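Here's the structure, in structure tokens; my notes come after.
One protein chain omitted, others in place.
Letters A, B, C, D, E and F name the chains as they come in the text, with residue numbers starting at 1 for each one.
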Amino acid sequence: MERKNYQSRPNRPIDYLKSSVNKIILIKVKRNRLFRGKLAGFDEHLNLYLEGTTQLFEYIDEDGSVHEEHETLGDIVVRGDNVIFVNLANPDG
Amino acid sequence: MERKNYQSRPNRPIDYLKSSVNKIILIKVKRNRLFRGKLAGFDEHLNLYLEGTTQLFEYIDEDGSVHEEHETLGDIVVRGDNVIFVNLANPDG
Amino acid sequence: MERKNYQSRPNRPIDYLKSSVNKIILIKVKRNRLFRGKLAGFDEHLNLYLEGTTQLFEYIDEDGSVHEEHETLGDIVVRGDNVIFVNLANPDG
Amino acid sequence: MERKNYQSRPNRPIDYLKSSVNKIILIKVKRNRLFRGKLAGFDEHLNLYLEGTTQLFEYIDEDGSVHEEHETLGDIVVRGDNVIFVNLANPDG
Amino acid sequence: MERKNYQSRPNRPIDYLKSSVNKIILIKVKRNRLFRGKLAGFDEHLNLYLEGTTQLFEYIDEDGSVHEEHETLGDIVVRGDNVIFVNLANPDG
Amino acid sequence: MERKNYQSRPNRPIDYLKSSVNKIILIKVKRNRLFRGKLAGFDEHLNLYLEGTTQLFEYIDEDGSVHEEHETLGDIVVRGDNVIFVNLANPDG
Partner (left out) sequence: MERKNYQSRPNRPIDYLKSSVNKIILIKVKRNRLFRGKLAGFDEHLNLYLEGTTQLFEYIDEDGSVHEEHETLGDIVVRGDNVIFVNLANPDG
């Protein structure tokens, strides 16, 4: 019963993704990757389907300088276990 | 039966998050990240929904100096498996 | 019930792979590997069966230069837990 | 049946935490962290709720010297999968 | 029902291993290992039983040179969670 | 049925821990740690309860020398997923 309460309570984290469907979100994943794209689908594992995605990859070189690479990816399915956090769309966005 | 006892006993760790809903908490996650934001939702996996979040990223450069970066993120959903610990709001907070 | 809703809603991420069956896709996996091949099968764990696969392996040498190796693999089964993201085929592709 | 035997036998490891509730314990977690606090709650995943927690972070610098940082954290919920071991309170403590 | 569809559809990735039983396959596993052997058995976790196996271990030394070691292993059982991908036998092989 | 056979067969690995209860054992865990203590409890996840535990921590310094630190811990609960192997007590011990 306890567990069901968590599942159905209104402020379950995954529920907040619904308000960002069809909006641009940022997804921070492991290994210093960042995706920016339109959220077109998600499930309870945080698997995500993103349209028009751009990847930003950050790394630090030997001199300590931070470098960032951009790459246009298009439509991607992200496996949820790579996700650190999802940055939701601005409610006005 | 044994297992149910743990689930329903009053001092289950996850239950203590309830008292911090709508309060500012700190979340320490893997890979030297720290989030500060208002707890708006959570579930039994420690997935968290945070509003008005700031990220603090600590790293040590080649000289051994500790650097800290701040970044304003807004509203985020943190995938629970990245969490090391949640620092609850001060009861007076 | 909540959970079933996620499973059956039309925009579940894994469902989008169906439109790429028999088309060329890119798969980014952990450890800097990238596969390009024709998607011939997949399951809910993101296990993938790819035909005519080429592997691209990127690494950075001591001088900071990025190197890329190509290797023709043929038909492979990728274990889903290695996948970071799947780059779907262009709808016109 | 075999499995149930393990669950209910008197010397199940998790059961020993009960005697440390409301006592000061030490928790060694991954990534060289150590928490010292009063055990206020736990579950079968070794999720822990600690009150009045101090964090001790050990690291080795370039000269091989061991450094230790102290930080007062207050009340925290530790996600169980980070725990290496829990050092129980002295029975006399 | 949705899930069962994936399980039973003809192009499930694991099903493609059946055509390689008793044939020579290549298995790429984590930590830069590669096995070549005759596939004698497998299960849904990608646990594999290989006969007459040779291990190829690649590493890069300090000069950036790629080295490869060969080792004859005989019959081995590979734990599935180490597998990155299985390179199926050539249909003509 | 197949699975039950494995569970109940007499030579299941976990069963061999029973003969070491109340005896001194060695536990090798990840991250170069070694515990020596009296086995007072265990479960099917290899969670362990040890009494009178000493921790031995090995590391290699910059000169390649192996160092070992000893630390008296007392009674600890080890989370099973950290365990590499348990070295059982000598039957004569």
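Just so it is clear, contacts are C-beta pairs under 8 Å (C-beta built on N, C-alpha and C of every residue); 3 or more make two chains touch, one makes a residue touch a chain.
Given the structure is predicted, the values throughout are model-derived calculations rather than measurements.
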One chain is left out of this view; which of E:Val21, E:Leu34 or E:Leu56 touches it in the full complex?
E:Val21
Missing-partner contacts on chain E, residue numbers
7-8, 12, 14, 21, 29, 31, 33, 35, 40-44, 47-49, 61-62, 73-79, 81-82
In the full complex, which bits of chain F touch the chain not displayed? Write them out.
2-3, 6-7, 11-17, 30, 46, 64, 80-81, 83-88, 90
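The rule is short, and it goes like this: only the chains that are shown with their structure count from here on.
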Mind listing the chains that sit against chain B and also against chain E?
none
Proportion of interface numbers common to chain D and chain F (over half same, under half different):
different
Using just the Cα atoms, superpose chain C onto chain E and tell me the rotation angle to the nearest 5°.
50
CA centroid of chain E to CA centroid of chain F, Å
32
Quick check: what residues of chain C touch more than one other chain, meaning two or more?
7, 14, 81
Pick one for the touching-chains graph, please: line, ring, star, complete, other.
line
How do the chains pair up in terms of touching? List each pair.
A-B, A-C, B-D, C-E, D-F
